[in-house]
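Note that one protein chain is taken out, while the other chains of the complex remain in position.
Chains here go by letter, A, B and C, matching the order in which they are written, and residues are numbered from 1 within each.
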Amino acid sequence: MEKIAVITSGGDAPGMNACIRAIVMTADQNDLEVIGFGHGYRGIVEDLNQPLRPNDMRLVSQRGGTILLSSRFPEFKQDKIAKQAATVLDQHGVGALIVIGGDGSFRGASHLARFWQGQIIGIPGTIDNDLAGTDTTIGFATAVDTAMEAIDRIRETAEAMARVFLIEVMGRHAGFIGLHAAIAGSAEAMLVPELEPQPKLADLADNIRRARKAYPDSSYIIVVSENLWPGGIDELSRALGQATGVTCHAAPLGHIQRGGRPNAQDRILSMQLGQSAVHAILDGSRTVMIGIEQGHVVQVPLHLTFQRDKPLDQRLVDLQLGLQQINFASNDARESA
Amino acid sequence: MEKIAVITSGGDAPGMNACIRAIVMTADQNDLEVIGFGHGYRGIVEDLNQPLRPNDMRLVSQRGGTILLSSRFPEFKQDKIAKQAATVLDQHGVGALIVIGGDGSFRGASHLARFWQGQIIGIPGTIDNDLAGTDTTIGFATAVDTAMEAIDRIRETAEAMARVFLIEVMGRHAGFIGLHAAIAGSAEAMLVPELEPQPKLADLADNIRRARKAYPDSSYIIVVSENLWPGGIDELSRALGQATGVTCHAAPLGHIQRGGRPNAQDRILSMQLGQSAVHAILDGSRTVMIGIEQGHVVQVPLHLTFQRDKPLDQRLVDLQLGLQQINFASNDARESA
Amino acid sequence: MEKIAVITSGGDAPGMNACIRAIVMTADQNDLEVIGFGHGYRGIVEDLNQPLRPNDMRLVSQRGGTILLSSRFPEFKQDKIAKQAATVLDQHGVGALIVIGGDGSFRGASHLARFWQGQIIGIPGTIDNDLAGTDTTIGFATAVDTAMEAIDRIRETAEAMARVFLIEVMGRHAGFIGLHAAIAGSAEAMLVPELEPQPKLADLADNIRRARKAYPDSSYIIVVSENLWPGGIDELSRALGQATGVTCHAAPLGHIQRGGRPNAQDRILSMQLGQSAVHAILDGSRTVMIGIEQGHVVQVPLHLTFQRDKPLDQRLVDLQLGLQQINFASNDARESA
Partner (left out) sequence: MEKIAVITSGGDAPGMNACIRAIVMTADQNDLEVIGFGHGYRGIVEDLNQPLRPNDMRLVSQRGGTILLSSRFPEFKQDKIAKQAATVLDQHGVGALIVIGGDGSFRGASHLARFWQGQIIGIPGTIDNDLAGTDTTIGFATAVDTAMEAIDRIRETAEAMARVFLIEVMGRHAGFIGLHAAIAGSAEAMLVPELEPQPKLADLADNIRRARKAYPDSSYIIVVSENLWPGGIDELSRALGQATGVTCHAAPLGHIQRGGRPNAQDRILSMQLGQSAVHAILDGSRTVMIGIEQGHVVQVPLHLTFQRDKPLDQRLVDLQLGLQQINFASNDARESA
């Protein structure tokens, strides 16, 4: 086996470029050649290839996005399209394909494995961290930092004006970004999909009302996961405003969470996974994801990464639920003192 | 005259704290005492005062928001409320009041001047930069940097996925943030209120379509001022998507533009204005705004700051309109070459 | 037990304030009162106390440094000084003391335990990460991010001018910051105290020479731990310059690594440890450090944290040693192709 191909697929995530660098450097030391296909699976099918060499990698780790470009490519589910990809890979003499992406990308990889004999290695790259088999994914830590910095900014103006803000963060259908951003941003409340039971509107409103009464000059921030509340945070803000009599401002963070320079944690993770992926190829692994669990690099069968749900870390859920609890009795006591 | 009072009023802006520091330091060197009232005009009326001393100022310039807190207080338009404020100021022996804020705050200051004999000095503090009589306002430069950094992040993911984004920036009814952010973010198009004539939907759509055809793998970013397009960027994104057949993503930046550490430009401006305001008080000025024009500190009668519109710098408008123009002919030529 | 005291001691670290917040919030929910003593152990002895209340905590997590201030206080090793501290704590009715700091602070805590009957809980707060019994310490992740961002900046100018840079990072006598910053910064070489054997000057010089020959237009960055090379990086730069004939620029990062807003990882860690410390007090623990190992909060006898050396994660050492290895043979092959 002499040639490795790499794609980034699905939503881009900060750290993908650092991962590509590690793949290229590690391959080079083992005398393997690396080519990249642009735009994910589509790029394989359309043969949009380029050589990836060590000297091109010196300034890429620092950058967000992906130098290989990415795309969503639902057509890849069709057998004939996947077969075309297999043909292109064979024509290039590619012996192993590394796919950096999320669950959709890994479904695609599993599909491709039916038609292609090469080794396929997945690397978890998604800001949402919603892949089983790995504690964290490329881009997640940076997305949390970005969301936190945005919350910090909003906190300053919210505090200056004593305002209530609902801040919507990404995560697709998982609450990882929401939970971590809520803790890091010292949020007064948090709405993420995994909470059981979900907080009721009446309880949220009650908490806001009591907090405003106890601390009238203070800000109040609720972190809300996307795709959770029907009508989104605009609707939730209206409902809470009506229930409390307090204007509730909606701040959706949106796509800024996807970009930006990867932080150190994401770069280190990315390079660790990239290096390990090449080692796994040399060791003969196939159709696995390279993940990280409790500091150890692990290999997980690809299909297990998207067939199971990954739970939030309950200790962190308890941390936030604990910290966000306002002791109104204590405040009353102090007030009356 | 021995005592100066300071308030921050209306929307907070990064740099207000640096301005307060300069006021306090300069007053102290001239043996003037400074007190602050919290929450803007409301704080005067409710006598929410606190002493402001040099040694408390060492860590404030770095912070966004306002340590004095702010508020919108429409009740201040009533004569009897303004008279109450005058009474409180007199009770404290305040000889001069410095108001850091925007046009609403300066209207309030003009109103107060009818009932209070002390000196009133305005300092332009608003991220929107929509005050006549000064080239720039406290917070504007930082807001532009914040918007630009957000555009940079979105650019990375937009480029990775070859997407079209509409990014909505603040500015109330003025296009200053929009114009500067569009240039700094290398936007492909810009919609700000001052453009004459306003770009038509059909022309925008046509440009997007041609750009996608010429550069199918590229991002395309339109910076749009708030309060401009009926229905906002959500509606505009839908309309453009329909007209072009290309998905157009909407990204409203919202309140993150208001917070954050002031950049150097804003801190220097803020301190210059704060120091000059105290000097103006010592020189006997009253009912003026301290502004900056072409590097020089100027004094402008307060009412002139909100009765006139401030135009955009036409040279910068021309800069952006020039840079954003794609030479499709040149592309066609290269393509056919 | 009704009252908890908190100090921050030794070098400050980003995240200490988030930790204080978590302590205060958690204590309040459990109807415990919290006081802080300023300037570490010195503040106990001099009784520089202040109440710490939930409502004061809303804007502190975001800030670097420590709101309680810190100091080095070698006098605390004297028995009579420690006894004075015990007396002050007793006078305030303090039942438990939380010390956020590094190994010197924990030695102080162990010393105090000889003279004071209250519970003493340590929380690891140091950017150097050189405490056994915990995978990481408050401030470490942020310091790595800061060092990495500095390296990124230097990389840009180094690349523009094709220069060799030696960048000195903190860490006292441990290589944690050096190792993590080298990986995150894609350094071409790394000098940290734990490497066995230490790279020789001749080998370093040889690598630089060969890299310059293979890639004459490229930057080359060596990350060097402080307190490692006799004469520091100035001396090492001179020596390498002489050995290679290439100018080697020295860039000591210095104290910027200690300040700055804590990143999300540090805030979450800090709050987790702070909350756990209060729970540990309620559970009756004494003279332990609250640490984190593989995601789990653990308690470690205080004296074990500073009597053992903590090794680097060998997997990360291997990662960097692998990635930094330039395959000159591969380059030669390409050149001759």
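Couple of notes before you dig in:
The rule is short, and it goes like this: contacts are C-beta pairs under 8 Å (C-beta built on N, C-alpha and C of every residue); 3 or more make two chains touch, one makes a residue touch a chain.
What you see is a predicted model, and the numbers here were worked out from it, not measured in a lab.
When the full complex is taken into account, the listed residue touching the unshown chain is B:R261, out of B:R107, B:R163 or B:R261. Of the residues in chain C, those that touch the hidden partner chain are 8, 11-12, 38-39, 63-66, 69-72, 146, 150, 152-162, 165, 217, 249, 251-260. By the touch definition given at the top, chain B reaches the unshown chain through residues 18, 21-22, 25-26, 28-29, 31, 53-55, 57-59, 61-62, 135, 141, 144-145, 148, 152, 155, 159, 180-181, 183-184, 186, 215, 218-219, 261, 263-265, 267-268, 271-272, 275, 294-297, 313, 315-316, 319, 322-323, 325-327, 330-331, 334.
Here is the rule we use: only the chains that are shown with their structure count from here on.
The chain closest to the protein's centre is A, with centres computed as averages of CA atoms. The chain with its Cα centre farthest from the Cα centre of chain C is B. Averaging C-alpha coordinates per chain places the centre of chain A 27 Å away from that of chain C.
Among the residues of chain C, none is found touching two or more other chains.
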